[in-house]
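Everything below concerns the one structure shown next.
The complex appears here without one of its protein chains, the remainder shown in place.
Per-chain residue numbering starts at 1, and chain names A and B are given in the order in which the chains are listed.
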Amino acid sequence: MTDESPLLSVRGLTKRYGAHLGCLDVGFDLWSGEVLGVVGESGSGKTTVLNCLAGSVEPSGGTALYQQRDGRRVDVLRMAEAARRRMLRADWGIVHQNPRDGLRMSVSAGANVGEPLMALGQRHYGRIRGAALRWLETVEIPVDRVDDLPSTFSGGMQQRLQIARNLVAQPRLVLMDEPTGGLDVSVQARLLDLLRSLVADLGLAAIVVTHDLGVVRLLAHRLLVMRRGEIVEAGLTDQVLDDPHHEYTQLLVASVIHP
Amino acid sequence: MYVAVKGGEEAIAAAHRLLAQARRGDPAVPELSLAQIEQQLGLAVDRVMGEGSLYDRELAALAIKQASGDLIEAVFLLRAYRTTLPRFGSSQPIETAAMTVRRRISATFKDLPGGQVLGPTYDYTHRLLDFELAAPGEAGRAPESPAVTPPRRPETEPLPRVIDLLDREGLIENEAPDPADRRVGDLTRDPLTLPAGRDVRLQSLARGDEGFLLALGYATQRGYGRNHPFAGEIRLGEVEVELCPEELGFAVTVAEITVTECQMVNQFKGSRVAPPQFTRGYGLAFGHSERKAMAMALVDRALRAPELGEDVSAPAQDEEFVLYHADNVEASGFVQHLKLPHYVDFQSELVLLRALRSQA
Partner (left out) sequence: MSGYNFAFLDEQTKRMIRRSILKAVAIPGYQVPFGSREMPLSYGWGTGGVQVTASLIGPDDVLKVIDQGADDTTNAVSIRSFFVRTTGVRTTARTREATLIQSRHRIPETPLRAGQVLVFQVPIPEPLRWLEPREAETRKMHAVEDYGAMHVRLYEDITRHGKVAQTYDYPVRVNGRYLMRPSPIPKFDNPKLDRNPALLLFGAGREKRIYAVPPHTSVQSLDFEDHPFEVETWREPCALCGAAGVFLDEIVVDDKGGRTFVCSDTDHCAERRGRRSGIRP
């Protein structure tokens, strides 16, 4: 199976809230193993795009063709809910900005990481626990915390746990919404390093939505710049950030505070 | 040597006999008649009819007598009886605008066409126990004050509704009737499915426990889902129930019932496309049941939060929470079922607990 066709092809994605525009005519391709950054300020529509793909919001128009493991392409936006939930469970991951939205706060860290495996039919307690321990190590959470509740973890650790929970079932595509939002700067740096190596090691495809140019500089191969619901510029990350063409991109780049 | 205990059947029979004795009380005291209950405990009868979903004052009185005054138990009796009754069909919707009004008040206007008609109400009484009522032989004595004859309302002049006044000005949201071919849900026939339509929600609230709705309505006033209510109109009186049998092709009056209706006027809402208007909450109950009708209207409005684009943050706005727990017959049954033997399951727990403790 070659990588000729994109893993995900989005065309004409539009969402209207009455007279207000969420996003308009958004289109892009995403290939396996690459990270696409979507940047813009609040109200740019970047989160709307993510929510449409994740299924938490019903788009007003557009298609999103996803190539499944068996090679067949399906329009994610038109899938029946049951099929969509199955696909999300088996193939995609979603890392929420607030880790509490992506974790079960009332069960142990180990159970959180083990659940996707159990949902996919694994039935050996010892092996599930072993996988959970390995993943805790990978995301640099001390393994003696495997039986602790996530509510006892720091924000940074909760986010790492959410990442582990999302990656344990080896998804092909991961959506991330401000993955480092709300974390201390030093914690952010470590998390970004972790994400970068995981994405590379696992050959993941990812869409990272953020207002933070530093995050996309480190993580994303390609970039979409959004403003008021529309894409104003697209290209390779370094090229767009070092040589922005659109005046809004120039404004964004110029506003980044350099230490 | 332990011998297995038998005799459950006799124990139950004896329990029933004890209950019958307790219900009757001291045989030297005159037995209650259904007429006494129906006439002098009329508000209890109204409540039992409402939550029992059956309008029959005599049956409700009987249920109250049989239940020794436990109103939820009386509601249960009436509901179980209702299950066995055949259905002839559905009536036309009652026309509360054509009500023979005995009481009608509005908090939104000082005065209005037809006036504020106080009618029979506890509202302005001083809650002082009246020991004259306790005196024996009261039943035979003529009342001190002359009987009050309520003003007769000419039948050609129904009392206009406050809501209609606001409606004519476009100040309150339109309550358009559903298309005639849309089937009205029926909670007494079909199980509740969510999301529920407003028809099913209102049915559920109409049958729901007054105490539960009162608490939820109260909570909204205290900030748990506040929607700034005003009592637009509360009216009490008689309405006709009409049935349109297929064979006749026209409607005939089959009964006259007393109902209490409450229309709340709530927080106004507008959007970029529509100018702001007041929103509504509706309550309707059998007999004279103002507290119930008002609480129902508050909760009805709260449950409309998602439809009106409001955040659902309070229990009164949570459809699943409210509708699943409003039925006091269900609630009473399940809460009290804990009295049933659970010793087999408890035994399983004991076995496990002892095993875990021996491991530790």
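By definition in this document, contacts are C-beta pairs under 8 Å (C-beta built on N, C-alpha and C of every residue); 3 or more make two chains touch, one makes a residue touch a chain.
Since we're looking at a predicted model, the values are computed, not measured.
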item: Identified contact with the non-displayed chain, of A:Glu115, A:Asp177, A:Asp212 or A:Glu233; value: A:Glu115
item: Residues of subunit A (touch criterion as defined above) contacting the omitted chain; value: 81-82, 85-86, 89, 104, 107-108, 110-111, 114-116, 118-120, 123-126, 128-129, 147
item: Residues from subunit B at the interface with the omitted partner, ascending; value: 2, 4, 6-9, 11-12, 76, 79-80, 82-84, 86, 189-195, 320, 324, 329-330, 332-337, 340-345, 347-352, 355-356, 359
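Convention: only the chains that are shown with their structure count from here on.
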item: Inter-centroid spacing, subunit B versus subunit A (mean Cα positions, whole Å); value: 50
